[in-house]
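Only a single protein chain was left out; the remaining protein chains are all shown in position.
Order of writing sets the chain letters: A and B. Residues in each chain are counted from 1.
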Amino acid sequence: MEEFIEVRNVYFRYDIGEGTDASDNSYALRGINLKINKGEFVAVVGHNGSGKSTLAKHFNSIFIPTTGDVFVSGMNTKDDDHLFDIRKTVGLVLQNPDNQIVAGIVEEDVAFGCENLGVPPDEIRTRVDNALKAVDMYEYRKHSPDKLSGGQKQRVAIAGIIAMEPECIVLDEPTAMLDPQGRDEVISTVLRLNKERGITIILITHYMEEAVLADRVVIVDSGTLLLDGTPREVFAQNELLKRHRLDVPQATELNHRLRGCGFDLPDCVLDEEECAEALKKILKK
Amino acid sequence: MGRDITLGQFMPGHSVIHRLDARSKILLLISYIVFIFIAGNYMSLLLITMASLLVVLSTRISFKMYLKSMRVILFVVLFTGILNIFYGSGEVLWEWWIIKITQGGINNAIFVTVRIATLVMISSVLTFTTSPSDLTDAIERLLKPLTVFHIKVHEIAMMMTIALRFIPVLLEETDKIMNAQKARGADMESGNVFKRVKALIPVLIPLFVSSFRRANDLAMAMECRCYNGGKGRTRMRILRFSGVDLFALIFSLVIFSGVILCNIYFSPLTR
Partner (left out) sequence: MAVLKAENIRLVYGAGTAFEKTALKDLSFEIEKGEFIGIIGHTGSGKSTLVQLLNGLLRPTYGKIYLNGKDIWHEPKKIREVRFKVGMVFQYPEYQLFEETVYKDISFGPVNMGLSEEEIDKRVREAAGFVGLKDELLTKSPFDLSGGEKRRAAIAGVIAMDPDVLILDEPTAGLDPLGRDALLSQISSYHSVRKNTVLLVSHSMEDIARIADRILVLSHGEKVMLDTAENVFSRGSELEELGLRVPQITRIMMLLRESGIPVNTNILTVEQAFNEIVNLSV
């Protein structure tokens, strides 16, 4: 796999102005190193205030590292000349679906990014239609965003990014404000974009049930990387996660506790089907 | 409360008027307004009013909707109408103490009333048949020449777009905050003016804070989508003048010439 995004020893501090406390605590990110390959689906998990959202905003030059570098397809995010190339390559979807829709009609909002990039009108039309179909919102193209549900609005926001034909989409807690149904809609859309279109996905979330769907889980705690691996590797570290007061899925937790009591169970299970299968084996003897 | 307010009374449809280019509609509306005031006698006023009614009917929107939009200013129309009766010259029809009603006064009253009513009606045609985004788009394109004078036309249009998008959002939010404060015993329905204004503080402050938060988010979202002002920007929708626009133009020119001819050939009105 081709290396795509590289975060190299990044420290980041919000500019608090005069009299800033120089102690280590004032840094939101403290020495992050991370490489992301093309086509990967990476979930970034952590508490509120762990630095995960701050990290998300480094991938497309919204934030610039205080020290260290971030490279996107070889371009340094500090380099102003590449600003639009970087934002074209890496799209960012934010948490609040209401606040990122610019226009009063769905299709015009989706077109907004392409219009900014100076894409010719005919091509914008095709791109917008394709993007709306990709998130399953084509039939709503003439609607006003006010009348849509949270999940639908968030899919419109995703379509607005897709229309810019990015290689990577970063989603900063896209489901935090949604109901369970909206959450399902958004996550299945994201999974489909990753599997069918090969778009690299970086999903910032605090829902472990969403993280298990990724190829790779990165856990951020107090501005540093705590764990980085496949969901199975990461969630097998039950004790470490507990110590940092992080959740694991209930299925994983149950399996872990029973295994601790000497039951013959696998190292780690991720979802209810896997857990039930494993339990059936020991209970049906 | 808030949720009942519908902004921009756009009513989608497929009538000839709906199909007109928004730019034509704006320009024609302005010329109609000018000619409503140019009309100087009953014949020319009748002509422009009839033409306006024809336009209204061809939108295929129920006439009730137009009456509704007129109801809002009914008071103003009646008030100015009645006031005008007492001013004017010419033959005195009726006199009592210092009050004099003249032929000129009656003419004035009728003229003012018909003019305002026609004006509101024809303006409603624009807002009823044009989507808000078409409207801002057309304004941006029509004002484009003003960029020569360093007027930020694109920015103005973008502000209008964002305002139209967020007004319903903020109305809903106001509703929510009001309910939340009412649940804590805020009393917004009684007391004198001073008390009521003071009672609004718990609503206005959260509303301001949240507007700033939204503005911040929106700015970031726009940056993520490479927004860089109007420079090098293209548009998905291309506004194009078509046969319908040409037809509307010819129709209007005929009416306008008629108004001028009527003004010339029929005697001017006593005022």
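Note that in this section contacts are C-beta pairs under 8 Å (C-beta built on N, C-alpha and C of every residue); 3 or more make two chains touch, one makes a residue touch a chain.
Remember, predicted model here, so these are calculated numbers, not experimental data.
Undergrad: Could you tell which one of B:76, B:92, B:151 or B:209 touches the chain left off the display?
TA: Going through B:76, B:92, B:151 or B:209 one by one, B:209 is the residue touching the chain not shown.
Undergrad: Return the single residue from B:77, B:177, B:222 or B:269 that touches the missing chain.
TA: Hidden-chain contact among the options goes to B:177.
Undergrad: Which of A:8, A:47, A:125 or A:192 touches the chain that is not shown?
TA: Reading the full complex, the residue touching the unseen chain is A:47.
Undergrad: Tell me, which residues in subunit B touch the chain that this view leaves out?
TA: 4, 173, 176-177, 179-187, 201-202, 205-206, 209-210
Undergrad: In the complete complex, which positions of subunit A touch the hidden chain?
TA: So the residues of subunit A touching the missing chain come out as 47-49, 149, 176-177, 179-182, 206, 209, 245-247, 249-251, 253-254, 257-258, 261, 263, 271-273, 275-276, 279-280, 282-284.
Methods note: only the chains that are shown with their structure count from here on.
Undergrad: As a quick test, compute the distance in whole Å between the mean CA positions of subunit A and subunit B.
TA: The mean C-alpha positions of subunit A and subunit B differ by 45 Å.
Undergrad: Flag every residue of subunit B that touches subunit A in the complex, lowest number first.
TA: Per the touch definition, subunit B meets subunit A at residues 131-133, 161-162, 164-165, 168-169, 213-214, 217-218, 220-228, 232-238.
Undergrad: Given the complex with subunit B, which residues does subunit A contribute to the contact?
TA: Interface residues on subunit A, with respect to subunit B: 60, 62, 84, 87-88, 91-92, 94, 96, 98-105, 107-108, 111-121, 124-125, 128, 145-146, 157, 160-161, 164.
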